[in-house]
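Can you keep this structure in mind? I'll have questions shortly.
The complex appears here minus one protein chain, its other protein chains still in place.
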Amino acid sequence: MRNMASSGASARGIAAIVGVGPKLGRSIARKFAHEGYTVAILARDLERLSTFADEIAREEKAQVFAIRIDCSDSKSVKEAFEGVLSLGFVEVLVYNAYQPAMSWNPISFTDIRIDSFEKSLAVSSVGAFHCAQQVLPGMVERGKGTILFTGCSASLNGIAGFSELCCGKFALRALSQCLAREFQPLGVHVAHVVIDGVVGPPRPGPSTSQRPALVGELHSSGGTGDYAISLMDPDALAQTYWYLHIQERAAWTQEIDLRPSNNPRTF
Amino acid sequence: MRNMASSGASARGIAAIVGVGPKLGRSIARKFAHEGYTVAILARDLERLSTFADEIAREEKAQVFAIRIDCSDSKSVKEAFEGVLSLGFVEVLVYNAYQPAMSWNPISFTDIRIDSFEKSLAVSSVGAFHCAQQVLPGMVERGKGTILFTGCSASLNGIAGFSELCCGKFALRALSQCLAREFQPLGVHVAHVVIDGVVGPPRPGPSTSQRPALVGELHSSGGTGDYAISLMDPDALAQTYWYLHIQERAAWTQEIDLRPSNNPRTF
Amino acid sequence: MRNMASSGASARGIAAIVGVGPKLGRSIARKFAHEGYTVAILARDLERLSTFADEIAREEKAQVFAIRIDCSDSKSVKEAFEGVLSLGFVEVLVYNAYQPAMSWNPISFTDIRIDSFEKSLAVSSVGAFHCAQQVLPGMVERGKGTILFTGCSASLNGIAGFSELCCGKFALRALSQCLAREFQPLGVHVAHVVIDGVVGPPRPGPSTSQRPALVGELHSSGGTGDYAISLMDPDALAQTYWYLHIQERAAWTQEIDLRPSNNPRTF
Partner (left out) sequence: MRNMASSGASARGIAAIVGVGPKLGRSIARKFAHEGYTVAILARDLERLSTFADEIAREEKAQVFAIRIDCSDSKSVKEAFEGVLSLGFVEVLVYNAYQPAMSWNPISFTDIRIDSFEKSLAVSSVGAFHCAQQVLPGMVERGKGTILFTGCSASLNGIAGFSELCCGKFALRALSQCLAREFQPLGVHVAHVVIDGVVGPPRPGPSTSQRPALVGELHSSGGTGDYAISLMDPDALAQTYWYLHIQERAAWTQEIDLRPSNNPRTF
C-alpha cells in the first residue's frame, strides 16, 4: 500500500474501486476523488496503479491509495481489504474486475481449459463475493453504503464462444440482486451497471470532473465531432456510477444499462 | 391553454409533461422548471392543472403552461400538442399518463368490459404513440431531445387481476424500446423508467429542487425518520428523470428501475 | 358457419384455432383434428378457410368447422364465438391472429398512421382479450382447458421500425401472464409460445400427424437435406402446441421458445 497523497483528513468515507485500468476504473476513481472522497484503487499491476493514483491525487487534490489485489486469490483479497479498511469507513465499493488473460475473441467451447473457466468465475464472481463480504459489516453498522457491480451485455445473454465471460457475468448479476434484496432494507444501496458497448480511451484535455456542472455540458459531446461516440467515454460512464451513489434511498435503482447513442442495435 | 407565467424568453427548449397529478408529474414538472426549462403540463383536469402551474411558476420563477389533454382521444392529443409546439422546440417529453378510472384493486378477468380494456390501451400506449409522433420530427431535425416513459412493475410481469394495466404497460415498454433503437442514432434519448412501488405525497417543506445540490443531501432522507420511505418520494423520483435527461450521449440508459430501499422484495 | 364434416359426435371438446392461414394455423388445426378433437378454425377469409376445413376433415376424418372472424371487430368476435360455443365445450383456444395489412418491412415511426397502430393493437391484444373472455367461463366451470397464444421475437424486444408489431405482441404476452396467474389455479392452462424465426410452408407429402409416433422421426428432418431448416416447419411447431395441451397440471409451462436449429443467433 502506498499513500499517494495526504491533503488532510477526509470528512467522507472511503471509495474502494476494484479493477482499475486506464479506462473505466480510472475515470470512476477520479470522479469520486473529485467529489471529495478518499479513494483506494485496487488492481494487479501496482506500478501502473501507482501512476494513476499519483495523477488523480495531483489533479483532484485528493487522497488516493494504490493497493495491489489479485481477485482470483482469496488471500490477496483479504490482505488488500485489511489495507483498505485501515483507511477508514468504506462507504463505496465498485467492483469492476475481469480476468486479464481472458480472450476477447470467441473461443470454441471444447478448447476452453477447465482451469481457465474456473479462474474466470473466480475473478468475476468469487472475487466480488469476497470483496463485498469485507465491506458489508461496516456498511450495515452505519446503515449506509453503496456497492456497484460492473456488468456488460454478456451479463444478460449467452454468446457463442464466450462461456467464460458469460458464466462469470451472469453469476455477478445474481450476486448483485441477492445483495440488493438482503441489504437495501439495511441502508446499503446495491446496483448492477450493464455497460453495453466498448469503453474507449479517456477524453483528451481536462476531465469531466474538472469541468463545470453536468447541466452545462448537456448534449454537447455528440455534436462537435471531436469524439468517436461509438466508443463509450469512460468519464460519461463514471457520471452514472456517481449518480447511483447519490440517489436518495426513497428511489434506488437496482439495474441500469448504458450504451452509446449511435449503437442501439446492441441491446 | 393558459400562459401561467411569462418571465422572459427561455434559452432552453420546452419540457412537456403529460399526465400530471399531485405526485410524480408535478414533481417532474417542478424539477425541469427549476433547471430553467419552460414547462408545459398536460392532463385532463385543467382546473387542478392550472393550480399546479401557478404554484410551480411562482415557486420556481419559471414559465409553466397548463394544457388540457385526453390521451385516449387522438383529436385531443393533436390539439394539445399544437399548443405545446407553438411554445417553441419541445426538447423533452415525459409520458406519465394512466387511465384515471382504472381500478387499483384486482378485477376478475371475465368482469372486465371490453371498452374499459380498449380505453386502458388507448391511454397507456396509443396516447404515448401519438404524443411521441408530435414531438419527434422537431427532435430529429435538431438532432437532440429526450423522451421518458413511466412504467411500473406491471410493465415487466403479468399480475392476476390486472390485465388492463399490464397489457397497456407492456405495450408502452415495447414502444420505448422501438423508439430508442430507431431514434437514438439520430440524437434522441428514449428511456423507460420502471417505478416499482407506490408513489407517495410530496415532501412537506421546500422541494428538493429548491434545496442545495444533490451531493449535499446524500443519504439524508432515510435517516431522519420523518419520511415514510416505504412510499416513494416523488421529488426523489424526479431527480432520476432529470438525470436521464442530462446523461451524455456517449452513455445513455434505455431502462432504469426505481424502488424504495426498504421494499426490495417487490422486484 | 359451415359444418365441414360430421363423422359422429366427438368424445372430446372443441379446439378453436383463431388466425388460420396456410402455415401455422392450419398445421395446429390438423394436429388437434388428428388427435380426435372437433376443430373450429377462424379467420377473415372464409373461402380459403373452407378449403382448409375440407382438406383437414377429409385427411384426418375429423369434424372441422370454418367460421369467419375479424379479430379487430368486437361484434365479429362475439358472433363468431356464439358459433363456436354452440358446437360444445371449447376445451382449447389457440390465438394466432395478426393484422394482415401490417408491413413486414420496417416502417419509419413517424410514418405510421394512428389508425393502423390502433388496428394492430386491436388484432394482437384486444382480439385475444375478447376471445379469451368467450371461452374462459366454460373452462372454469369444468376446471379444465388450454389457452395458447402465439408470440414471436417481437414479443420480447423492441425492434426499430416495428412498433406496431412489438406493442401488440408485448401486450399479448402480458395478457398471457395475467391469465396464467389468475386461471391456472382454476385448472386452465395458459401458455405463450415465442416463435423466433420465419414459419415456412408445410412439408410436402403426408403430414406429421399421419406419420408414426414422434419417437420414430427423432432428429430425422435435419439430416436428409430435403427440407430447408432455416424456415420453421409448421408441423414441427404444431407438435409443441399439442404437447403444451397434454402437459400434466403438476408441471405446466407458461412460456416456451421455438427456433430452427441452424439459426440460434436470433435469440
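Here the chain labels run A, B and C in written order, and each chain numbers its own residues starting at 1.
Here, a residue touches a chain if its C-beta (ideal position, glycine included) is under 8 Å from a C-beta of that chain, and two chains touch if they have at least 3 such contacts.
Not measured: the values here are computed from a predicted model.
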{"item": "Full-complex contact with the absent chain, from C:107, C:159 or C:258", "value": "C:258"}
{"item": "Which of A:97, A:126 or A:191 contacts the chain that the document leaves out", "value": "A:126"}
{"item": "Which of C:76, C:116, C:157 or C:184 contacts the chain that the document leaves out", "value": "C:184"}
{"item": "Touch residues of chain C, complete complex, unshown partner", "value": "35, 143-144, 180-182, 184-185, 187, 189, 213-215, 217-223, 227, 229, 231-233, 236-237, 239-240, 243, 245-265, 267"}
{"item": "In chain A, positions touching the absent partner", "value": "74, 108-110, 112, 114, 117-118, 121-122, 125-126, 129-130, 132-133, 136-137, 140, 154, 157-163, 166-183"}
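Here is the rule we go by: only the chains that are shown with their structure count from here on.
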{"item": "Type of chain B:chain C copy interface by residue overlap (half), same or different", "value": "same"}
{"item": "Chain A on chain B, rotation in degrees - Cα superposition, rounded to nearest 5", "value": "180"}
{"item": "Whole-Å separation of chain centres (CA-atom averages), chain A against chain C", "value": "47"}
{"item": "Residues of chain C touching at least two other chains", "value": "160"}
